[in-house]
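Only a part of the assembly is drawn; its chains keep their places, and the rest are absent.
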Amino acid sequence: MNREERYTTGLKVLSEVDGEAGQRVVDSLADVSPELGHQVVAWAFGDMYARPELPPRDRQLVTLGVLAALGGCEIELDVHVNAALNVGLTATEVAEALLHTAVYAGVPRSINATLVAKKVFAERGLPPVNNLG
Amino acid sequence: MNREERYTTGLKVLSEVDGEAGQRVVDSLADVSPELGHQVVAWAFGDMYARPELPPRDRQLVTLGVLAALGGCEIELDVHVNAALNVGLTATEVAEALLHTAVYAGVPRSINATLVAKKVFAERGLPPVNNLG
């Protein structure tokens, strides 16, 4: 695949996985670093995400772990909590994955990521998660 | 202690140390991950913070160091600057602890944490800190 074909492949994956939220981030880069937007589409989604070695649901679990651990990635967590729901994780599973990060990345990172999930769940009209027990 | 007793212990410590600010964070998790709220209370405060090996004032110095170093923890720093004042650190000591982090975590992390302290000090009506010299 050449540069244009990789972009086309990536755009298809981005659209299936991230929906509008991912496209909005790419669009936000159009007048400051369109090449970064291109790399997100062509490399991150076209070359990497599209690989068959792990299905999207598994990739989103890894991604949630990375983004929660990094901290300061509210914009990207917004996209990837949406993506996680798009590829088959339930809201309860997303909340549990982020709860799990408390063990390895600490409680503050876990709380911050969970508050992004809360916002996304509300925007999508999902019912409250009750994971007590 | 069982799960409920650990929660009760934790709630007492949380209330003494963090006051309303900590409770607000726990409340904010109620409809997205109440178990994370439970772990904050029962584990972080009931099991860990309540241990007698270090008094609350010492724990807050460690916590300020961790949160300043992590970055992106404005919500938690808000709670823990309040907590620091609640358990006996003065505003000057809080500012100094955060100034001290500049050496080890760099100036930007120190500035960001200090600006959270500024907000908390103002909300509590504290006079300006003059630590020049």
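Some notes on this structure:
Per-chain residue numbering starts at 1, and chain names A and B are given in the order in which the chains are listed.
Criterion: a residue touches a chain if its C-beta (ideal position, glycine included) is under 8 Å from a C-beta of that chain, and two chains touch if they have at least 3 such contacts.
Being a predicted model, the structure only gives us computed values, none of them experimental.
Taken over the full complex in this file rather than the chains on view, the one protein sequence occurs as 6 copies, with 2 of them shown.
Assume only the chains that are shown with their structure count from here on.
When the CA atoms of subunit A are superposed on subunit B, the rotation angle comes to 120 degrees, reported as a multiple of 5. With centres set at the average Cα position, the gap from subunit A to subunit B is 29 Å. Residues 71-72, 95, 98-99, 102, 106-112, 114-115, 117-118, 121, 128-133 of subunit A are the ones touching subunit B in the complex. Partner subunit A is touched in their complex by these residues of subunit B: 25, 28-36, 38-40, 44, 66-67, 70-73, 75-76.
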